[in-house]
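Yeah, one chain of the complex is gone here, protein chain that is, but the others are all in their spots.
This part shows chain A:
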Amino acid sequence: MIRVQGLNKWFGEHHVLRDIDLHVAQGEVVVVIGPSGSGKSTLCRCLNRLESAGSGEILIDGVPAPVEGRELARLRADVGMVFQAFNLFQHKTVLDNVMLAPMKVRGLSRAEAEKTARDLLARVGIAEQAGKMPGQLSGGQQQRAAIARALAMRPKVMLFDEPTSALDPEMVGEVLDVMVQLAADGMTMVVVTHEMGFARRAADRVVFMDDGQIVEMAEPNAFFESPTTDRARNFLAKVLTH
């Protein structure tokens, strides 16, 4: 579903991604962990081309990412993205947030888009918030609305960049539950997170990144029980004691 080969990315002189190779199969859930600044967000943003790749190749469902314009917009429509900061459109109701892209990008009628949107809002458990503005919702509700908004495009892949890092602790669970359910429904997912519980529960593979490289890649149990590199061991020692 996702095939990344020899991906490199520079910000000026700063070499942020180094020779990344990553294949994600249909229906697979890959959790990406690693210290802050290791390039996890940049990798996510390269996957739907919010950042351009410096060199290397990214194929989504066998198709190379186009460079600009409408083709690129179409690719992004197939790749859902959930941000740490939710990024709900502040001037639109929750329902309109979910309906906008299906109408403008997929050409759905208002009635069709509204039906899909209400179904999805019910699925993430916030059906009764549909008419509210984003600012009136709790962080957990906003993030669930953002997930519904991404799902409304019927993406082939979902990318999550630290979806629970901006949430108060008591709201983390409600968002993770939605993601676990989504994984169980067979969605292909790449999830950057520090929630090790989620990785154990839902991931097929864990990717550990450090300093722009993929240092280690393994099944969750193998990774958490017996990491093979010192860097992964040190990182785990730090996050797991907190």
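Some points to look at:
Simple rule for what comes next: a contact is a pair of C-beta atoms (placed from the backbone, for glycine too) under 8 Å apart; a residue touches a chain by one contact, two chains touch by 3 or more; residues count from 1.
The rule is short, and it goes like this: contacts and distances are computed from a predicted model.
Taken from the listed names "FtsK/SpoIIIE domain-containing protein", "Glutamate ABC transporter permease", "Carbon-monoxide dehydrogenase small subunit" or "Sulfite oxidase-like oxidoreductase", the protein name that UniProt assigns to the chain not shown is "Glutamate ABC transporter permease".
Contact with the chain that does not appear here is found for just one residue of A:H23, A:K104 or A:R233, A:K104. Listed residues A:K9, A:K40, A:R76 or A:R231: the one in touch with the omitted chain is A:R76. Here one chain is not drawn; of A:G62, A:G135 or A:P169, the residue touching it is A:G135.
Touch with the hidden chain on the side of chain A covers residues 48, 50, 68-70, 73-74, 76-81, 83, 85, 87-91, 100-101, 104-105, 133, 135-136, 146, 149-150, 153.
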